[in-house]
Each structure stands twice: as C-alpha cells, then as structure tokens.
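This report concerns only the one structure given below.
With one protein chain held back, the other chains of the complex are shown just where they sit.
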Amino acid sequence: MTTPLFELREVSKEFPGVKALDNVSFEIKAGEVHMLVGENGAGKSTLMKILCGAYRADQGTFFQNGEQVAIHGPADARRFGIAVIFQEFTLVPYLDIAQNIFLGREFKGRIPGLIDRQRIHAEARRVLDLIGFSIDPSTPVHKLGIAQQQMVEIAKALSQDARILVMDEPTAALSDRETELLFAMIDRLKKKGVAIIYISHRLSEVFALGDRITVLRDGRKIASLLPPETTPDQLVTLMVGRPVDATYTRPSRPTPGEVVLEVKNLSGPSGFSNVNLTVRAGEIVGLCGLVGSGRTEVARAIFGADRASAGEIRLNSVPIGGSSEDSVRRGMALIPESRKAQGLALNRSIGDNIVLVGLRKLFPSGIFVPRRAMKAARAVVDKLRIATPSPRRPVATLSGGNQQKVVVGKWLNADAKFYIFDEPTRGIDVGAKAEIFRLLDGLVHNGAGILMISSEQIEIVHICDRAYVMRSGHIAGELQHHELTEANIVRLGIHQ
Amino acid sequence: MSTRTLVFSQLARVPGVAIALVGLCGIFAATSPGFATPANIANVLTQSTILLLLALPMTLIIMTEGLDLSMGAVLTFASIVLAMIAVGTGSITLAVAGGLAVGLCFGFLNGALIALLDIPPFITTLGTLGIAQGLSLVVTDGQSVVGIPRTIEAFYSGTVAGIPLPIIIAALAYTLTHVLLYRTRFGTYIFALGGNREALKVAGISVRGMLIRVYMFGGLMAGFAALLMTARLNSAHPTAGIGMEFDAIAALAVGGTSFERGNGWLLGTLLGVVTVGVLRNGLNLLAVPSSAQVACIGALVIAALFIDGLRGEQ
Amino acid sequence: MSMTGKIAAPRFALSGDVMQMLYRVLAVVLLSAILAMLSDVFLTANNILNVLRQTALLFLMASGLTLVILTAGLDLSIGANVALSGCLAASVIKLTGAPLAGVGVGILCGTMVGLANGVLVTALRIPSFIATYGMMWMLTGVTYYYMGGETIHGFPAGFRQLGSGYLFGVPTPVYVMVLFLAIGALFAQRTIWGQQIYAIGANPVAARLSGVPVERRLVLVYTVSGAMAGLASLIILARINSAQGDIGEELTLPAIAAVLVGGTSLFGGSGTVAGTLIGALLLTVVLNGMNLLQINSSWQPLATGIIILLAVWIDTRTRRLGE
Partner (left out) sequence: MKRLFSLTAALTISWSGSTFAAGETIAVFTKNLTNPYFQAVRVGTETAAKALSVKVIQYVPTKPDSIPEQLSQVEDVIVKKPDAIVFIPVDYKALVPAVEKINAAKIPVTNITDRSAAGDFVAFVGADDYSIGLAVGKRLLTAMGGKGNVVILEGVKGSLTSTNRVRGFTDALKEFPNAKLLASQPGNFQRLNALQVMENLMQSFPQIDGVLAANDPMAVGALEALEGAGRKAQVVGINGSKEAVDLIKSGKLLASGDFNGFIQGCVGTEIAVRNLRKQPTPKEVMLKPIVVDKSNFAPYETPVEQRACPALEQVLSN
C-alpha cells in the first residue's frame, strides 16, 4: 500500500442552507485514474473547487505524500501540482492559445515588467505537441471550436506540470475521435505517474478508464469501489440512492403516424449541404455524427435560427419560412445545446421562463395575467417534477437537470408538434437523464415527433426509433431501428 | 497576441476607421489649401492630444467591460487643484503632483466602488462624475483659477526639436499604453477581465485588484490630461472638461473597439481620436457652420460603426 | 459592460420586487423627513405639488428610457430629441396657432427619431450606446440649424395649461405623469409584449429561440422612448412658454440616473417603471430641498452624485439579502 499522492480527510464545506460536503475523505495515488461520480449537487464540484483552492474547506485536513499541508488558495493548489480542467472553459477569447495556456504564469522578459512572448509561445508549442494537438499557438482562442478549446484547457493544465489532474466531464463536448485521443493521452499521463481525478456522468467511461470509483451523494461519500467488482446498475443505485435503470429503455413505442417534418436538400452557409430527412408523428429520430459534422447547424437551420441557403422545410406538409418566430408559431420547438447561453433567462424566475414561449397561446388577448401565468407555470413544474418550492424562485437556483426540465417545460404551453432536442442530457446526472427520456417518451406518445441530437451513441441506440448519421456536413446514412448500434453509428460517422 | 497575429488582426480591422481618416484627409487636402500644411497637421495632432490621453485608458476600461463617465469631470477637478496649488505655492512639481494625486484618488474611488461594492461601472462613474463636478464648482465657486506660473504653459506650447511637446507626451502615453496592454501581465489580464474573469480567478489573480488598478490608470491619465489642459488654458476652469469622456468613448468606438468580451484595439483608438480631430479641423477650415459640424460628427460615429458592423458580418 | 446580471425578482408582482420598492420609498420618506425638519415649507401642500410637477418632466423622459434599459440598451439621444421635437412643435404652433397640430408634430418627431434609433440598433447592429450617441449629435445639429440661435415664444393659453395649468388644484403635468406611470407599469407587467421585453433583456438568444420577435420588440422600445421624449418636450414648451435650441440638453443624464436609482439594471431584464418614478422623485426632492435651504447651487451635482451612489449601493446590498 503506497502512500497516496494526495489525501483529504474528513473535509466539510457548508454553504448557507446547504451542507455541500460532509466529512468526505478522498485519496489519490500516483498513476491512477480515480473516478468521481454522483448526481449533480452531490458535492463533486465543491470537492474539486476545494482541491484547486477556489473554496476553503470549513473542516478537514490535507496530506501530500503523507505529510499535512494546507490549501489557502489556487497558488497552494498549483504548488502541490493540482490542476483542474473545468467544464465551463476558463479561456480568454481575445488572447491567443499560448497566452491562455500560461495565463497568470507568464515568463518574465529581459526587460523587467515585460513578458517574454517568444518563450511563452515556444513552451506552448512544446505542451501542445505533448498532447498531439497540432495548431499554431498564436491563434486567438475566439477562433477555435469548442473541442479545440477543450484541448487548450488540457494543455493549460499539463503546462503546470500537474501531478494531479482534475477533469470535470472532459468528454462532454468531444466527438468520439477526440475522446479516443483524450483517453490515449490519459493513458500516457498515467504512465508518467500523473494522478487523474475524473468526474463523469458517462458510465461507459467510468468503467473503461477508472482504476477506482468514489461515489458521492448529498455531500457524503457513499462508497469507494473497484470497477471489476461492480456493475453499472449497482453504481447507479449508489449514486441515485434508489434503483434506476441506467441504460434507459422505452417500455412501449407508439406506431409512427403522419410525417411531421420533411427536409429536402437543405443546404446552409454554416457548412452542410443536401440534407434530407423526415420525422413522423410518434417517432424519436436521432441525428448523430462527430462534433462538427453539422448536426447542430442543421437543427438550427430547420428551426429557422440560422438562414438556409437552399432546400425546403415542411412542417405538417406546410413549407415554413426560415424565422424561429415563424417556426414556433407553427408548433416547432428547439431545446438548444447550451442551457445557460441559449435556453434560459437566468436572472428571471422559473415561471417567467416557463411561460415565455406560450405567452401568445396563454394570453391571446395580449393581456398578461400573473395569476394565470403562475398556474400554468406550476402545472408544468408539477408535470415535469421540477424540484422547487415555487415557480417564483430564480431559475438560476435550480440544478442542471432541473434547469434542463425548465427549458423543455417552456414548450409544453405552446403545444408543439415537433421537437428538436440538441444534446438534451449534456452535463446532467443519471437520475435527471432518465426523467428527460421519460419526458421524450411522453411527448411522442402524445403524437409529437422528435429529432434528437446526442454525442452519446448509447442514448441514441436506446431511445431513438431511427437515426441519421452525419459526416462533414452530409447525411452519411440512415439507420433503421434494427440496425441501430453504436458500431454502425461510428462506422458511418467517421471517414473510411 | 504574437506580433504576427497582432499585425494580422489589426490589418484585418483597419478599414472602418482608416477609410474614414484617409478619406477625410483626402477631401480636406483637396478642398482647403491650409489643411495639408505642416503647421496645420501639427495643430490637429496637438489638439487631439488631450482627448487621446483620455481615450487610451478608456479603451482598456471598456475592454474590462467597464466604463468611466467621470473622466471629464475628474480632469476638470484635477486641473483646478493643479492650478490652485501652482498659484498658492508657485511650485510646479507640487502642483503637477497634486493634479495626478486627484486623478489617482478618483481612479481608486471608482475602482473600489466597482470592485469592492460591485456597483456597476456606469452608475459608479455617473456618481463620481457628479462628485468631481460638484467639487470643482465648490472649490472655485464657478470662477476660473488664473495667475499660475507661465512655466506650466510650456507643457502645451513648448517644442522639442521642433515637435510640439504635447505630441511627444501623447506619443509616450500611447507607447506606454501599447506596451502595457500587449507586452505586460497587466495588459494580458485586461483581456481576461473582459473576456473571462473566471480564468483569472482560477489562475489565482485578484480580479478586484486588477479592476482597481485599471481605473487608477484611467485616473492617472486623466491627471496628465489635466496637466495639458491647464497648460493649454494657462488657467483652470470648472467647466473645461465637461463631456470629454463621451468624446473619448465615441473616438474609441469609431476606432473599432467593441463593448464585449475584451475585444479592444488600441491603435484603432489612436486613429479614431485623430479622425475626429481631423474632421473638426477640416470643417473649421472650410468654415462649415457649427450646426452642420455637429451633424457631421454624429454621422461619422454612426458611419464608422456601421462599416465595422458590415465587416463583422462577413 | 459585463453581463453578470444580478438575480432579479420574479416579474409576476405588478410592482416588481416588493423589498426593492419598499427600500426606495423608505429612502424618499427619510429624505423628506430630514428636509421637513430643516425647512418648514418643505411639507406644505404647495411645495409637494411643486416637487411632483418637477418630477413629472424627469419621469416622462425616464419612463420610456426604462423600457430601453430593460432590454440592456441605452438611449443617449432623448435630450437632443426633446430639443428637436420641442422646437418643431413650437414653430408649428406658432405657424398654425393650433396647439393640437404642434402636439401632433412634437410627438411624431420624437417617435420618428426613436424609430431611427431602433433601426440603427437592430438593422445596422450598432451598439445602442454609440448609435444613440451619434444620433444625439445629428439631432443637435439639425436643431441648431433649424433654430439659428433664435427663440420661439408665446403659446396659446390652452396649450400652456399642459405645463403650468392646474386641475382641481393639482398641476396638469402630474396627471400626465400618473397616466403614463399607469400605462408604463401595465405595459411592462401586464402585457405579453412587456414580458417579452424583460425576456430579451435577460437573454436575447434564449428569447429569440423561444420565438420572441426580438428585433421588432427592440424597435418598439426605442420608438416608445422617442415618443416619450417628444411628449416631454411639449410639457417643457408649455412650462417655459418658449423654445430654444438647448431645451432638454441637460436632461439626458438625470433621466438615466432616475432610471438607475429607480433600480432598473443596466444589464437588462430587471427593473420597473414604478421604480423609475421613485428614482425621479428622489433626485427632484434633493434639488428642491437644496433650493429651499438656499444651499449654494455648486453643491447640487455633488449631492446628486452621492445620492446616486448611495441609492445604488444600498440597492445591491438589499438585492444580496433578497437572494
């Protein structure tokens, strides 16, 4: 039994009203990948923030290589070689990659006060090579895609020659190929003796990568397990506290009805062309492919959020005209990929957010009646089991899963006929995922049609009735229910 | 940014303001004989210096997604204090120090209110604008402060090797700000303040400390602007700087600095200031009536922003 | 300007966040109490009406502006708009002798200018701060050119009732103020357009993806702001019985201050028209008090500045508690 590289003992952290961490002990050994799992609000991110010095623990002790240390701030954390890759990128858009990698650790130049940019770029080059990311380090970050930014984040962490790397759902935004790159890299790091604390909601990853799994729930440490000795279902049960079917399957599937959405030869400036697809009432149709293959772009074009340059879109066989406003009026709904940026008015109440879409339907006269709005909102809150005392509460106070429910709930008052779900389960925990799926299922049973984008093929496989796979802006192929397997999706999705 | 991308990104952005500047110069040179003379060019540049001293720090402040509406008033008050000390003690050094101190104090006050009490910059500086303006009136009771030693005048009217001193001061100020923004940690963190404050926190850098320093830099530059203003008027007047902050903001907006995500461009600010200066000077030389001049300035601001908007879409 | 907006109250209650309103009303009451102690005339019916009349003007300009700021925008052109609309209206009244014609022209001009602002901000995608700043210069230029330094004065008594008249012993502008307070509050809180405006301010992207016609609503708020400036200009004309190129020049920043002191957030999505009224009242009471106490007017900007800071600071504090 080697002494752990770093250890936390009986750490507690309390926020007004919430005990975020309650006597949690946690250790990480050199060269191991320690999976940290738990529902949102279980305390994962608090633990992480304490590790990196963003929060101060109320109680608890820290040990580095067996001797007691204290973390007063980010500086200490860095000194102990702890580096964190947050989910919300900590990159500065109008600085270049190199400057971002060394933000706060700029090398001093010969002239006192100035920074040595040559050295910064040289070093950045080195780090980028280390993770096999070939890009000019002097590219401004605002020019990078989300996956590339993720790479920069990792490079940033490694550049601090971290001995302990904390990753918060690093694959959430990555395509499969990029994910493989990441995993390969993680292996390399392990061999170098780097310890990795890996937070994930994707059970496949947990078992594929993990040397050890620690489960948190409601701020308490529930269990610490070894993958070989556990099954996914056990794990999920531990996380949620009640048995949940991790790989959600739909009890019954309605027989597809009329064609709700028909897209013919859709092409757009945002890099997709000749996209043809149909969705029938009662169907959940998947739209998959690598990140950057044009899934989201197609979805936005169908919804009218972006202009299409050519092609035809028919909703219930009526051609629709390219503005999101028009699409909404005709009963189309979009659940965008980014809750915070595109889905919610964070500084407004849950109720305000829920009634927004349905305003015209709820108040045809144009007169807004708060009481009626409240009732409508509460109805949705109850229907979707959104965990909140009152719809008057600010939506920002909800957990990720519940926020996602609000984004979906917005459309229930608008009785939409066709829904586009773009990454509906990104960054939400297993329990919430199951509920979202149940919701999709409910919608199609009520005769709606759904187009669902997801990077997690397992979800597509389990949820969808059919799926289209995109590759670099084209539909690479369509998979009927019986041919819908992860292997097929990957085969179609990546270049031969 | 590395020199290469820096140069590139700047070239890519030149048109909006540069077209305006080149175009205006062309027109005025063609239509007004007096315009393209060394004397007049020196004249325009000299006139632009005070505004530039405000527009440079304002660019950095706006890059932090902040704003400083108090600059004009602070300039005024600093200039009054400077003049009063000069009159009282006859010591230039003391006077200049006093003026800069006023600038720094207000800069700190702004920064502290914004960073520590997190009052939004717009309101904070709207408030301190009132305070500085009020103090200027109270201490002078509306009178100009005159009788300051002639030597102060030299700061504005003096020349070194035939180049007007204010132009040299402005050039220094620009170089300093440029180095500060593109070559130092301070500058790097300004990009971060506007672009992603979380990144700073994670890197263990005090956002509040940075903010305070940015506004103090603004105050300091306002202090120097006050020195030039006092030298220029050879007196201080409680209304001298009113509204200059808006001119500065307009100039940097014309220069292509956007109000979001720390997307600023210092060279553009310089061009913007000169463009506005050239416009006013040219219209005066052409004896265009003031009412038309007023309209032209408005048109310039909107036109330049419109161009950048178009280019942004491409 | 940073988008880290504060958590705002739910927008269901008519008056918005009750706590916020309470504290603001309290501030006015406290200030009034102090002034009442210092000056025996402060609390006289006459002076109260007098304060209200002066508040009316500020409020009318600020009320339209409130909607603009609710969408996280700004309108720096209202002062110049007042000047142009007022001067045009004045000359029409002089020419035709028909006050109504003047009223029509004044409001129309204001509305048109507002519409232009809306187009600059939406169609040309120019940041509102700059667009309206440029607009301010252009309007001023036109006004100066049009007036050529002259004054237009002497309007029919009927028209002047609008500014200096009384109805049941209460100044006419006060009625106008109350009317537009009601309209404004109802529009913001009780129409779906109002709700959409709040939504746009809170998150324009989310609003658009929720089918809110963002551009049209934005054009609407700038147009309304312009129209209110036009209306305000008429009140000014009627009060001073004359028009000059510089009327309204000094009214823009106070109007903005009134909105902000009234608790509307520059980041959009939170604030109320009623709050703006309190803000305007607060600022007016300060100046009125200083006049009554015959404090050297040099102190006025100083006092105003401090009031603004105090109000907003307490505001952020109470918000913090509110969470």
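In this document, chain identifiers A, B and C correspond to the written order of the chains, with residue numbering beginning at 1 in each.
FYI, a residue touches a chain if its C-beta (ideal position, glycine included) is under 8 Å from a C-beta of that chain, and two chains touch if they have at least 3 such contacts.
Being a predicted model, the structure only gives us computed values, none of them experimental.
Shown chains touched by the missing chain in the whole complex: B, C.
In the complete complex, the hidden chain is touched by one of C:Val41, C:Ala123 or C:Leu179, namely C:Val41. Residues of subunit B in touch with the missing chain: 19-20, 23-24, 27, 31-32, 34, 37, 39-40, 43, 46-47, 50, 137, 140-144, 146, 153, 157, 229, 232-235, 237-244, 280-294, 296-297, 299-300, 303-304, 306-307. The missing chain lies against subunit C, touching residues 39, 41-42, 44, 46-47, 50, 53-54, 140-141, 144, 147-151, 153-154, 163-164, 171, 236, 239-242, 244-247, 249-250, 287-288, 291-292, 294, 297-298.
Keep this in mind: only the chains that are shown with their structure count from here on.
For the pair subunit B and subunit C, the distance between C-alpha centroids works out to 29 Å.
Residue numbers of subunit C whose C-beta contacts span two or more other chains: 267.
Multi-chain contact residues of subunit B (touching two or more other chains): 194. Touching subunit A in their complex are the following residues of subunit C: 5-14, 189-196, 198-199, 202-203, 205-213, 267, 269-270, 323.
Of all residues in subunit B, those touching subunit A in their complex are 1-5, 9, 179, 183-185, 188, 191-192, 194-196, 198-205, 261-264.
In the complex of the two chains, the subunit C residues touching subunit B come out as 1-3, 76, 120, 124-127, 129-131, 133-142, 144-145, 253, 256-257, 260, 265-267, 296, 298-306, 308-309, 312-313, 316.
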